[in-house]
Structures are given as C-alpha cells and as structure tokens.
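Questions regarding the structure given below will be posed in turn.
With one protein chain held back, the other chains of the complex are shown just where they sit.
Every chain is named by a letter (A and B) in the order it is written, and numbering of its residues begins at 1.
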Amino acid sequence: MQDALAIVVLILSATLRVATPLILGALAGLFSERSGIIDIGLEGKMLASAFAAATVAALSNSAWIALAAGIAVAGLFALVHGYACITQRGNQVVSGIALNMLAAGLTVVLGNAWFHRGGQTPTLSAEARFMPSDMPGAAAVHDLPVLGPLYEGLIGGHNLIVYAALAAVPLTHWVVGRTRFGLRLRAVGENPQAVDTAGISVAWLRYRAVLLCGLLTGIAGTYLAIAQNAGFSRDMTAGQGYIALAALIFGKWRPYGALGASLMFGLLDAIAIRLQGVRVVGVGEVPVQLIQALPYLLTVILLAGFIGKADAPKAAGTPYGKER
Amino acid sequence: MRGARAPLPHWVDVGLIPLANVASALLIAGVIVLAIGENPLSAVGVLLAGALGDSEGIGYTLYYATNFVFTGLAVAVAFHAGLFNIGGEGQATLGGLGVGLVLLAGDGHLPFAALLPLALLAATGFGAAWALVPAWLQAYRGSHIVITTIMFNFLAAALMVYLMVNVLIAPGSMSPESREFGPAAYLPQMHEVLVPLGVKLTATPLNLSVALAAALCVFVWLLLWHTPFGFELRTAGHSAAAAVYAGVRPRRVVMISMCLSGAIAGCVGLNEIMGVHHRLLLNFTAGYGFAGIAVALMGRNHPVGIVLAGLLFGILSQGGTELAFAMPAITRDMIVVIQGLVILFSGALPQLSRPGFEWLFAVLSRRAPALWNA
Partner (left out) sequence: MISLRNVVTLRKPRSGRLEERTTARPPAVELRHIDKRFGAVHANRDVSLSIAAGSITGIVGENGAGKSTLMSILYGFYEADSGEILIDGIPAVIARPADAIALGIGMVHQHFVLVDTFTVLENIMLGAEGGGLLRRGALAAREEVRRLEREYGLRVDPDARVADLPVGALQRVEILKALYRRARLLILDEPTGVLTPQETDQLFRILSALRSNGTTIILITHKLREIMAVTDEVYVMRAGAAVAHRGTAETDSVELAELMVGRKVRLTVDKGTVRFGAPALVAEGLTLRDERGVTRVDNVSFCVRAGEIVAIAGVSGNGQSELLELLAGIRPPTAGRFTANGRVIAPETPSNPADMRAIGVSHIPEDRHRSGLVTAFAANESAILGYQRDRGYSRWLLLIKHKLLRHCERLMERFDVRPRAPMLRSANFSGGNQQKLIVARELDREPKVLLVGQPTRGVDIGAIEFIHRQLLQRRDAGCAILLVSVELDEVMALADRILVMCGGGVVGELSAEEADERKLGLLMANAQSLELRAAAAVGAVP
C-alpha cells in the first residue's frame, strides 16, 4: 500500500514537472491565437530562450538574470513573428516554421562557437538554476499516512517555475475573461473589424498578445534549460512546443482546458516509461511509442470533430487590412 | 505618399524580388558567420569549392539536390491547390518504410526489374496514404491541414521508431536498423551507370533516383500546366469561386492534390533506402521535408525554380559539410539557419523589398520614361 502510494506520488510529481513547459507554452499560444495570430513557432521560441537562459546562467551564475535573458530572446523572436504577420501581413504559418528552423540552427551554431561542446552549454551549478524547494512544514507532516507523502512529494519538492506555471493558469483566465485587455483580445480574434470600428488599434492589440506569447514561452524555455535540466543541449525541446500547441487545441483555447490537456499529456509521458514491458489485459504489451504519440493522435481525433467541436478563433490566420 | 505608384513590371516580380529575398537571407547568414568569428567570404569560398570543385563534390551536391527537388515539388503541388502541406517529413518517412518493406520481402526472390517498380509503387503509395488522412480531414471535416500534417509528422516518427525497434530490426543489431538488402534491391549508383559510357566519376551516393526527380519535374510541369486536371487544381488554388463556377469539385481537388504531394515526397524514401543506405533505418528524412518548403517558396512553386533552388540547397548541404571540416566553428546547423532565413524572407516577408523597388523604378522612370514603360 505504501509502495503503491509512493509510485502514485512519483508519477503525479513527474506529471507536474513534464507538464510545466506544456502549460506555459499552451498559455503562450492562447494569447497569440485568441488575438488572431497563428503561432506554430512555440517550439522555436522555447528552444531559443532555453539556449539564452543556459548561456547567461553559465556566464552570470544567476538564475534570475538567466530568466530575464530567456524572456528577452523569446520576446525578440515573437517580435519578428509579429512584424511579419501583423505589419507585413505575411503568411503566419510560414513565419512560424521559419523561426523554428532559425532557432534550431542558430542555437547550435552559436552554442558550438561559444562553448565548443557540440552545441551544449556548460553544466550549471545549483545556484545558477531554479532548484526544487521543500514546502514549509514538510518535515512536520512527514509521518502522516497519506497526506505526508502527498504534501512532501507532490505539492512540495518542485522548483519555482512549476508553481508559477500553475499560478499562470488562473491568472490568464482572469486577464482574458475579466479585464478590458482580455475583452479586446477576444474580440480582435473573432472579428477584428468590430474592434477597428470601435476605434481600437488592431495592430497594437495583436502586438501585445504576441509579446505575451514571447514572455510565456521564454519562461518555458528557461525552465527546460535551467530548472528541469542543468544546461542546454541541441534540440532539447524535442517537440514539446508542438505538444503545447496540441494541448492548446485540445483545451479548446481556454486556460483551464489547456491546463487539463497539458496535465493529461504530462501524465501520459510519465507513465509511458513505466508501462514499458508491462502487459495490459487483452492488448498485450503497449508500445512506449504509442503512448508518446497519444497527444498527437488525440489532437487529430479532436480536430476531426470526433470528440466535440474545436472552434478556433474565427479570425485566426487571416491578416487584417482594409480591403474595400 | 498619396500619389499612384506605377505597378512593377512582371519580370521584377518573378526575378528580382525573389533574388532580393534570397540575398537578404544570405546577408544575415553572413552577419551570423561574422559574429561567431569567421570570415563569411572565405566561408563562401570553401562552400562553393566543396560543392562544385570536383566530381565527388558535384555528385554529393546532386544527390542532396534530388531529395530537395522531391520535397520541393511535393510542397509546390499542394501550394498550387491552395493547401499548405507541412507533412513532407512524415510522408517521406512512410515512403521509405514502404520501400523497405517491399525490398525486405522481395530481395531474395525477385529480380531488380521487378523490385524497382514495386518499390516505386510503395514509395509513392505509402507517401500518398500518409497525406490522405489529413486531406480527408480538411476536405470533409474542415480540420486545418497545417495542424494535422504537423501531427502526422510526429505520428510517422513514432510509428517508425516502434517498427524499427520492435519489428524490423536486424537480429543481433545494436542500432535500430533492418538487415541489409540483397544486391538485387540496390538502385544503381550513377558512377556505376556511367562507366559503360566511358565517364569516370568518383563514387558518391548519387543514384538513379536523380533521373526520377528529373522525370517528376517534367511530370509535374505537364500535369499542372498542360492537363485539364492541373487547370482545375490551379483554379481551385487561385479562386474558390472561379473553381465552383468552372465545375470543379473542391473536395476532389483537395484529396487528389494532397495524395500527389505525399506521393512525390515519398520518393525521398526511394532515394535514401533503395539508393543509398540499402537498409531501413531511422531519420533518413533528416529535415528534407521542411527544407522542401524553403525550396518551393524560393522556386516560386515552379519546377524550373525548384530545380534551381534544389541545387542551391544541395550546394549548401554539400558545401556545408566541407565547411564544417575546414571551419569547425560553422557546423552543419548553419545550413538550417540559412534555410530558416530563406523561408522567412521568401515566405513571410516576401514584399519587404517591394517599396524599395517601386521607389527605385519611380526614380528611374522619371529619368528615362521611354525605357521603363512596361
């Protein structure tokens, strides 16, 4: 019994750790897409900010400065994407793909040139990272039967960014649903003409949304490099930007939906390793690749309309301009 | 500036602006090379020498270019129908899988003359099948083809890993590779083919699939611009209203164009599996799918442009490898950077240079009105 509980706590704890960049990435995509700008480039922004954070952390030995650097770099990518999509009215999908490729190549080229480790950055010491912290009073409840391990292992024992990601969800919900900015954001993604005729600048609104996307992906990338791991290695995002996109779509472009989807995908990842070699009744051995592929599979099924409807913001993907 | 600007002549649109886009990309790449402490000009020198300096370099360049042409054509065909096929990676992977399955099954029993058409069928068939589902979802359920094709790329990768690790792995092998094919299942390499003709080339992976690439260029050119179906496909891509008026069924066009696109992308598998590696393995698509988008955009979705762009990327690939030897600071990832920059300028910011050209032409036409009245 104790063993089972320990395993459950481990799995759930791992879920949270894996889900963190997904949550942040999905929220980032939420801001961008709700404003009408499709962003395929979450992956690239995460990668670029991971590299920036790892580099600055190695040089400055400060996790917080590294975080600032990560956010700045992601913001820069976001600005380029915004310029291409909003001001130049270019193809939003193409821009996202371009920036992904740029990030993938540039991070290794620069990393190799600066650190000569084939793309990796130097391993970071604990002070340059966001380390897991214990919750207050963890020692006191250590011996309690169920609550103890839960409090210690699941709720406690994570680094700051994990808690920040979780807090970002209700915050996003509040901003999007209860503030003036959120109202205008939702409006411009559904009918930019309504916003324009009300005298509000469509472009400025979208730029702010895109920059918020940069902020959140910057935090996600920083997490990957200096919280979850101790440095940057090539292609370390490994598709998580795309899974975040899938989580956003699966969560129907809502904050809590994105949270739920991210947690689900994180859970799948956490149990994937454990299921390796285990025979499931009636099916036989479940291939680990199937579980890894589940987020993508589920997203496709959702998009096909088989698990309810997924209505993207109506104006997403269409550049706004006065054509009369 | 409220005055009316004279529209730019057509050759500027087709020739100058794309060149300006590529030039911008290369310029920024040069700046990056400078930033990491190398000389961009000498880098270009090493690159060109490595790619075109000797017959080995040329052979490799053409071999790389073959794959770029396949994926570029695939993206272009879909583009002409108004669809954005990002699934080239996955479709190429499946194409390779199909080739591998056919060759593993038949290399002991069948002669080359039978294996080749079967492998070709498998490459195109599997590639088309992998594009079929996203196409159907777009046509009949309205699912955005960009997202579904991205997802299918990942699904293809997962499927491939599973099959290679669990099913098709050669017994006793340490890495996820199948056993090697028998000689009947080899695509002849060009240096072998040309020997009877008295041409001596250094051995390179360049194989017969380059002929297939050339044939597909002609095929796509004929199909798009010289058949009724191609006419309908392009109409649908330009104007949905005109397509409906012309009696075209939009769903049919979506399905067929995507399947064609996937089939062409699948040919990368023929080149890699049957022509080069002679076994099934992972990651043989190595980014060709995404590069195909760059090739198509640079080549303005026309086979001639795609061949030129494919050659350019082939030069970058081969030259890049040489460059990585000569200047270790510049790794092969620089090629990816250049690809990204090309896509950015050709695809997302294509009109950036337009105001500059319009100003230039306005100034010139004031000086020499007779010359520029096109």
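Everything that follows uses one rule, which is that contacts are C-beta pairs under 8 Å (C-beta built on N, C-alpha and C of every residue); 3 or more make two chains touch, one makes a residue touch a chain.
Everything quoted here is computed from the prediction, not taken from an experiment.
Within the full complex, the residue among A:R17, A:R129 or A:R184 touching the omitted chain is A:R184. Of the listed residues B:V167, B:L197 or B:A241, the one in contact with the hidden chain in the full complex is B:A241. Along chain A, the points of touch with the absent chain fall at residues 178-184, 186-187, 190-191, 193-200, 314, 322, 324. Across the interface with the omitted chain, chain B contributes residues 2, 4, 10, 222, 226-228, 231-232, 234-235, 238-239, 241-242, 244-247, 249.
Everything that follows uses one rule, which is that only the chains that are shown with their structure count from here on.
Annotation: 30 Å between the Cα-based centres of chain A and chain B.
Of all residues in chain B, only 32, 35-37, 84, 86, 133, 137, 141-144, 146-148, 150-152, 154-155, 158-159, 161-162, 165-166, 290, 293, 297, 329-331, 333-341, 343-344, 347-352 touch chain A in the complex they form. Within the complex, the chain A residues that touch chain B are 38, 40, 80, 84-85, 88, 90-95, 97-106, 108-110, 112-114, 118-119, 234, 239, 242, 245-246, 249, 287, 289-290, 292-293, 296-297, 299-300, 303-305, 312.
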